[in-house]
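The complex appears here without one of its protein chains, the remainder shown in place.
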Amino acid sequence: MTVRLAVEGLTIRLPKGADREYAIEDVSLSVAAGEILCVVGESGSGKSVTASAAMGLLAPGLSIASGAMALCGEDLRAKSPEEWRTIRGRRIAMVFQEPMTALNPLMTVGAQIGEMWRVHLGLDARETERRAIAALREVNLPDPEGALRAYPHELSGGQRQRVMIAMALALEPEVLICDEPTTALDVTTQAQVLALIKDLQKRHGTAVMFITHDFGVVAEIADRVAVMRLGHVVEQGTAKEVLTEPQHEYTRALLRAVPGLVAPEPRPLADDTVLEVRGLTKTYASRGVFRRRKAVKALDEVSVALKRGATLAIVGESGSGKSTLARCVVGLLGSDGGQIVIGGAPLPKQRRDAARLVQMVFQDPYASLNPRRRVGAQVAQGPIAAGTSAAQAAAETRELFCTVGLDPDAVDRYPHEFSGGQRQRIGIARALAMKPQVLVADEPVSALDVSVQAQVLALLRELQERLGLSILFITHDLRVAAQLCDEVAVMRNGVVEEAGRIGEVFAAPRSAYTRSLIEAIPGRALFGA
Amino acid sequence: MRVLRLALWRLAASLPTLLLILVGMFLLLQLAPGDTVDALMAQMGGGDARMAEEMRRFYGLDLGIAARLGQYLMRLVTLDLGFSAIYGKPVATVILERLPPTLLLMAASLSFAFFFGLLFGVVAARRVNKWPDTLISMLGLVFYATPSFWFGLMAIVLFSVYLQWLPAGGFGDITQNYTGFAAMLDIARHLVLPTLTLGLIFLAIYLRIMRASMLEVLSLDFVRTARAKGLSETRVVAKHVLRNAMLPMVTLIGLQAGTMLGGSVVVESVFALPGLGRLAYESVVQRDLNTLLGIVFVSALLVIAINFVVDILYARLDPRISAES
Amino acid sequence: MRALKAYFRSPAALVGSAILLAVVIMGVGASWFYPGDPLGLAGRPLQWPGANPRFPLGTDSSGRDIAAQLFHGARISLLIGFVATSISVVIGIAIGAVAGFYGGVTDTVLMRVTEAFQTLPNFLLLLVLVAVFGSTIETVTVAIGLVSWPPVARLTRAEFLSLRTREFVQACRVQGLGDVHLILREVLPNALPPVIVYASVVMAVAILLESALAFLQLSDPNVPSWGNLIGLGRNVLRTEWYVSAIPGVAILLTILGVSLVGQGLNDALNPRIASGR
């Protein structure tokens, strides 16, 4: 096998004033023809910077301090911008993470793909179109002719990523760099896209450098793996070696943090139901005299029940209605039909009354705290509004900070002084401060790095034990659900597909949809057990 | 068909706004000291009280406010803007006579500001933080800070008084009976300075917006995609960035149509252009209620029309919009 | 603190602050530099700058010292700028906040009103207001404030619309906090930075509007406003053009200063743009 892309001792300097001097330091990697190299690491590990450097598209401010890059033996660092232009797209292509924003919204798909042949080969319109259709067909896009005339917003995320892949492979590049290409996709779509990449790579013999943070994905497609941490490659080897016999402690920790799909032993559950959702219906309809939009049923007669002291997972892909359900339960959204009963009584309309019954932990640790107010005040304000004296609320807040594993003195700091995991702990403290009967957690760990995710999950588990919390846990990640929850309800298009004890559902799914979800989990072969 | 429906919808949606403006303006003007007859007396240079009283009766100023407002709105339904006391003609005629210079001036200024704003904005963004950017941004700031009437006056001093290149004012040289192309050329010569004067601040605004918008778009993912495709910078900018970056500018045109119309009051006054802005000023001073309300009506329609055109333009530029409606 | 440091790193902000400071010093120190009535008869009218050492910037067509008017005018321009801006920002924020926060019918009604104000050319409305309520400096200032709030309202509304669905606002709702708390404590502080930046635009526009009014001889003749001076100078433009030119430069510099400060604020409060990429 010939080495296509080789990176030797690459060091990239960050602009002045950054938190460290180098984005990556002494990184050496190589990808050979017909090989997939997975570069894996958590946020800030420098994996994306490495990819950009290999494309010659470093962000302004970043500069290569030392090291070498070669494409099939040609020194890439010596290339002029003009030469780089002929290499990019033609010999090294790239697929980016966000399919929603990576395509020009104002250009048809056909025009964007066609540019590849027009610019690099100077082909005419007809030939370009012929090739574009073929390329779209190759990435299994339904109705390739129609897709050519479509604008990106008319395609789904998975379809757009297919378009991106078709575009990247248009000129049969020697090297394909994929920067987290499936992170933004639903799990079933992700499985399809991964399969597609692997398949195409096999067929074309492309050398693929695949950037990801997800060991599941690594297990799914990698031939070789490089693990990065804070700008350094800490471990490199074949997929099998790294995944099964990790040498570096960091790799081991990361692998440990990947949740398994098998649920722990079921706990005995109380009979008492603390939250009952009965036939809840929510329709998003558009208003306006002339503009008609289709009404979307986000929730269609949804009924679920949460037992006291238990954790109920609501799982499903995007658009399944799980977040709508969560928002209805805490009263942020009104419903169009059905009932929400907490502790035997309907959810009160008054915000202040509902606050004592149900609280919520939000998804985004950065957006869920007001950046301009001290975190302690944000936790204490709920109890104060409910009538607790300021002094007592302050004392309780400090206690809560201890409970969630934060320094009680941190109450006087501002959100930006905390890491993502710490902020999520503050979010949990804020919810607990109201001493609610039900805690709704809406994807509380999905925005976190895997190691932090494990810590937060551990905290939730501990709190659940200690405080006997009843939790409605919304997630798209079945493995996370399996680790934490007692029961599960699988949702799809606003309907509950199936529900039950989580171990039973995951071990023997009754619904085909549940089964497809489980099958789509990347790295199931490795981490399933 | 869809465009027509959109137009009707626009108009229907702006009817309450229009009504609000007209009624508000009508009531506001009732509070003004003095009425049309006072202004007429001033124009005549004298007259006695009996005459004034008769004139008030003649112009219907002896009726109550509610009655007059009712009358006005009733007439408006039949698209009758009424009769101008000061000009002695139907308001519609007066306004129609004054509309062309203003429309020409606005169109010229808008084109000037848009074209050069676009050009300078792109150049500045392409050379961000280098000397062309610094120079252009500086110029933009200075243009923005220049009071338009003052610029007009100084331009007159320089170009009309000292250099004698361009006429100091007016809409055309009527002593020469120009026709056809010569007449157009003559009007164009008269419009050079007013266009610059009115367009300057908008040039500055567009330039700034275009630069910021370019920088914004240049940082977007799809530009990275385009670069990763190996496109030349020129092609990246021309094919991918420009159209996206123009969207905020197009929006701005609609938002600032009213401001521009307001600016033409001053510019027309500086250059003695017989336009709508000047007419507005005169009818405020003359308390010519009908004419003023007519102008308000027409300029509101104009703003609505411009916004409508901008909407269509926007929809043409951005397929996401057309898909939505 | 962080923002302040970022602010003073921007050269635009430094230059702008320096210009504004100079104008402020002119305005505040006007009575000290030029005691006595700046509108009083100082000497023979229309003396060119430099022609008479007593009047370094010459005299206007009413025989008043242009330098004295320039200094006292700084005070007027800044006063009008600040007061009119405050009025329009307060109105704009109030309307924008309520409309953006509550949405629905409230939003529709308020936005119709805003739209009405925006559809009507603001200078036209200003003319009418001044014609109706007179042209004392107070009414002119209030009128300018009254015609320049709609963009502030729109901006505030847009910020509120995007902020009210943010998770931290929802978290407060879930905590049972009232709307007043949500608007004033949670959303407003976060919506404010762009509005503050925009206030510099409003201030520039306010100064320009007053000078345009004065130019049309519709502003208060009892105050030494720069616009008044330009308007007076118009009568002698062809020969004694300096009467108009000098205050025009003063307006230009002041607005330049305000804009630069605004840009500096923007750079400081909106770090995403600041890096320049």
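List of remarks:
Letters are used for the chains, namely A, B and C, taken in the order the chains are written, and counting of residues starts over at 1 for each.
In this text, contacts are C-beta pairs under 8 Å (C-beta built on N, C-alpha and C of every residue); 3 or more make two chains touch, one makes a residue touch a chain.
What we mean here is this: contacts and distances are computed from a predicted model.
A chain of this complex does not appear here, and its UniProt-recorded name among "Dihydroorotate dehydrogenase", "NADH-quinone oxidoreductase subunit M", "Na+/H+ antiporter subunit E" or "ABC transporter substrate-binding protein" is "ABC transporter substrate-binding protein".
The chain we do not see here touches B, C in the full complex. When you scan C:I19, C:L46 or C:A97 for touch with the missing chain, the hit is C:L46.
When the whole complex is considered, the residue among C:M26, C:A68, C:L218 or C:I246 that touches the unshown chain is C:L218. What subunit C contributes to its contact with the hidden chain is residues 37, 39-41, 44-46, 61-64, 131, 134-135, 217-222, 232, 234-240.
Where subunit B meets the missing chain, the touching residues are 32-36, 38-52, 58, 85-89, 94, 97-98, 153, 156, 160-161, 164, 167-175, 269-272, 274-275, 278-279, 282, 284-287.
Note that in this section only the chains that are shown with their structure count from here on.
Mean C-alpha position of subunit B lies 22 Å from that of subunit C.
Between subunit A and subunit B the centroid-to-centroid distance comes to 49 Å (mean Cα coordinates, whole Å). Under the contact definition stated at the top, the residues of subunit C that touch 2 or more other chains are 277. Counting partners per residue, subunit B has no residue that reaches two or more other chains. Interface of subunit B with subunit C (complex): residues 14, 16-18, 20-21, 24-25, 28-29, 31-33, 128-129, 141-142, 144-150, 153-154, 156-157, 161, 212, 215, 218-219, 255, 258-263, 265-266, 269, 280-281, 284-285, 292, 295-296, 299-300, 303-304. Those residues of subunit B lying in contact with subunit A across their complex are 5-6, 9, 12, 220-222, 224-232, 235, 239-240, 243-244, 317-320, 323-325. By the touch criterion given at the top, residues 60-61, 327, 330-332, 351-356, 358-360, 362-364, 367-373, 378, 381-382, 385-386, 427, 430-431, 433-434 of subunit A touch subunit C in their complex.
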